[in-house]
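The complex appears here minus one protein chain, its other protein chains still in place.
Coming up: subunit A.
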Amino acid sequence: MAEQFISLARQLPTRLQTFFAKYPPGTCNTARTNPFKPTVHTVTGKWHNPVFSYRRQAELCKMARKWGVEELLPHSKKRSDIREEQRLKRVAKGIHVKGTKEERTLKARLQMRMKAMENMPKLIEEWKRRGHGKGWKEWPSGKARF
């Protein structure tokens, strides 16, 4: 079983492999050892930046998500499960994120587009049959649907 895990781990991208070699899963989840968290120096009391910036954390999380090993990374606010947790917390508190119109209507617009593309060969055939637009009656109004 262990060998199977090792061979699977060898298939990961080099960047993830080196990360897990340096920070094995489950060993760096405390605030002091987590490379994704800032640390306070025990002697000087000064704060030091995390080893990995938010940008690099996000890159690692994205890569790990693609390979299905995101839970093995240390605690980071860029991890999708933690982001979801935070979102649920906001929902429970009743904080509603309105988002932009583009974000709110994206799903519906994509669905509309997909439906239109499914119907496209039929529409083109009909258009050709009716004399390439000469007998066409249903011209679009051009008004935005959302």
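Here, contacts are C-beta pairs under 8 Å (C-beta built on N, C-alpha and C of every residue); 3 or more make two chains touch, one makes a residue touch a chain; residues count from 1.
Please note the rule applied: contacts and distances are computed from a predicted model.
Missing chain, UniProt protein name: "Large ribosomal subunit protein bL33m", from among "Ubiquitin-like protein ATG12", "Casein kinase II subunit beta", "Large ribosomal subunit protein bL33m" or "CTLH domain-containing protein". Residue-level contact of subunit A with the missing chain is found at 109, 112-113, 116-117, 120, 123-124, 127, 132-134, 136, 139-142, 144-145.
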